[in-house]
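Please read the structure below before turning to the comments.
One chain of protein is taken out of this complex; the other chains stay put.
All chains are identified by letter, namely A and B, in their written order; residue positions are counted from 1 within each chain.
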Amino acid sequence: MARSVTNQRKTINTIAAWAVGLLIFFPILWTILTSFKTEGQAIADPPVWFFFDWTLENYAVVQERSDYMRYLWNSIIIAGGSTVLGVIIAIPAAWSMAFVPSKRTKDILLWMLSTKMLPAVGVLYPIYLLFIKLGLLDSRFGLVIVLMLINLPIIVWMLYTYFREIPGEILEAARMDGATLKEEILYVLTPMAVPGIASTLLLNVILAWNEAFWTLNLTAANAAPLTAFIASYSSPEGLFYAKLSAASVMAIAPILILGWFSQKQLVRGLTFGAVK
Amino acid sequence: MATQQSRSAARLMMAPAVILLLGWMLVPLTMTLYFSFKTYLPLRGGDLGWAGFENYTRFVSSSSFWPAVQTTLVIVVGVLIITVCLGILLAILLDQPMWGQGIVRILVIAPFFVMPTVSALVWKNMFMDPTNGLLAHLWRFFGAEPVQWLSQASMPSLIMIVSWQWLPFATLILLTAIQSLDSEQLEAAEMDGAPVIKRFWYIILPHLGRAITIVILIQTIFLLAIFAEIFVTTGGAFGTRTLSYLIFQRVLESQNVGLGSAGGVYAIILANIVAAFLMRIVGKNLDA
Partner (left out) sequence: MNTHVRALMGACALGALATASMGETLTIATVNNGDMIRMQGLTDDFSEKTGHEVEWVTLEENVLRQRVTTDISTKGGAFDIMTIGMYETPIWGANGWLVPLDDLSEEYDVGDILPAMAGGLSHDGTLYAAPFYGESSMIMYRTDLMEKAGLEMPDAPTWDFIREAAAAMTDRDADINGICLRGKAGWGEGGAFITAMSNSFGARWFDMDWNAQFDTQPWKDTLEFFVGMMNESGPAGYATNGFNENLSLFQQGKCGMWIDATVAASFVTNPNESEVADSVGFALAPDNGLGKRSNWLWAWALAIPAGTQKEAAAKEFIEWATSKDYIALVAENEGWANVPPGARTSLYENPNYMEVPFAKMTLDSILTADPNNSTVEPSPYVGVQFAAIPEFAGIATEVSQEFSAVYAGQQTVDEALAKAQDITNEAMEAAGYR
């Protein structure tokens, strides 16, 4: 007899899960609601929930002050570019770790992760000086490189765990058929690893999108992404909850939407090798 | 079996990633080490000569050093405990059959997509503000005196904000792991009349072991470096100054790059102690 799920139990689960889900989501929901209020309504006590005059005024004010599309475009290029570049560099490395492991493979992997532990602020001056020398200051290219390097260890690790789950026999069969290494990677391995690569891409786009130290400190006008956009709204004068909310929604909406559409992929793909 | 040829090919393929990361590690590390032995004050003309170990002794003998180390560890451990415990419970809950599972999952993972600056701003202003914040409204509604979150309960508030951001990540990984659990085993245990707690303790938890280590490893890496949350909410006041925030104050607010670099070296040492500790656990668990 299979585990029978009574409707009663399902109802309880549903209520509990929805309650928890809404509680966790609430800060975001409240921000979205507030962004459509006037400044007065935004701080009203008792708070107003859904029945107020919805207004787009805050969005108009924010857009008038800063050209949202430019920041958005920079964010897309920087987050997307660094991730794609990172994956391209990581695939061969992860392949060789997964299929030609040596005694040092695990050490290399852990060493890679440890490079992420360098405190960013401690090296701001060295990196800044380096960027000036290389002429990379306030360039998207420079940020793509830095964010790629920051996320590379995570990318390599994720891909490594996915590749490892691919049975070696398939590769050997391909090799017997005379496939070269390049063909092996391109036509056999990559298609099988597509779900893994996809969730690697997703996670790292999110991480790169939200990175707020380097993106703020290495840019001025040309390459500034949404993290810099939000930095100009953090404490304006006077009442600002509604405008802050509007700016916040604009900064997180694109990645939130991407995340929602790919939710299934993330739930299945974020294993880091945790699932045998 | 790997041949000699494929071994050298493998090395070649690993080369770009390894070389890049080596560069990314060595260049800043060398420069940090170099600066840490210098009296380097940008506002006083930059490089003012060698300082020996003066920066190192000054950084640790400062009255802010040990409290900062402690704060760092409290935040990391606090957030890890909260996210792992709640993450396990949430993962189990989300794995149950229910209506609207997809939507609930979306709601739960949403905070992960919010950039740290935004989440800190929203929490600080719209929730934790003692006058206009929603929590203050709530407290007053029940006739209580609003809590001054960011000054009187600064560490719990900070840990809460950071946990809110990282709970989805923990939940996601743990949920993936739970979904891979052999349901027959669970059913057998249920048929045998094993109570819920026992089933959880002897079947679910051991199965989650690897996933939990991964969550701890990855979150620790990110939590050691949290910055935006502190910068926006308290600016390091009220006992929330972590080691990386202290370095920020030395480098950028006091404009003492030499001293800050020495702090950076200490932070690297601390991170490596934590890492070595973690690697031990993870290393065992990661072996296939």
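Miscellaneous remarks
Keep in mind that, in the parts below, contacts are C-beta pairs under 8 Å (C-beta built on N, C-alpha and C of every residue); 3 or more make two chains touch, one makes a residue touch a chain.
Keep in mind that what you see is a predicted model, and the values were worked out from it rather than measured.
Considering the whole complex, the residue from B:180, B:254 or B:272 that touches the absent chain is B:254. Remark: the omitted chain is touched by one listed residue; of A:108, A:216 or A:258 this is A:216. Check B:62, B:96 or B:179 against the missing chain and you find that the one touching it is B:62.
From the set A:160, A:233 or A:272, the residue in touch with the chain omitted from the display is A:233, counting the whole complex. Screening A:125, A:162 or A:209 for touch with the missing chain picks out A:125. Summarising the interface, chain B meets the missing chain with residues 41-46, 58, 62-64, 129-132, 145-146, 148, 150-152, 231, 234-239, 241, 249-250, 252-256, 259.
In the full complex, chain A makes contact with the omitted chain through residues 43, 64-66, 124-125, 128-129, 131-132, 137-138, 216-217, 220-222, 224, 228, 231-240.
Just so it is clear, only the chains that are shown with their structure count from here on.
Each chain gets a centre from the mean of its Cα atoms; for chain A and chain B, those two points are 15 Å apart. For chain B in complex with chain A, the residues that touch the partner chain are 2, 6-7, 9-11, 13-14, 16-18, 20-21, 24-25, 27-29, 31-32, 35, 42, 90, 93-94, 96-119, 121-123, 125-127, 132, 134, 137, 140-141, 164, 167-169, 172-173, 175-177, 179-180, 183, 186-187, 190, 210-211, 213-214, 217-218, 221, 224-225, 227-228, 232, 243-244, 247-248, 251-252, 257, 260-261, 263-265, 267-268, 271-272, 274-275, 279, 282-283, 286-288. The part of chain A that touches chain B in the complex is made up of residues 2-3, 5, 10, 13-14, 16-18, 20-22, 24-25, 27-28, 30-31, 34, 43, 45-47, 89-90, 92-93, 95-97, 99-100, 102, 106, 108, 110, 112-127, 129-130, 149, 152-154, 156, 164, 181, 206, 209-210, 212-213, 226-227, 230-231, 233-234, 241, 244-245, 248, 251-252, 255-256, 258-260, 263-264, 266-276.
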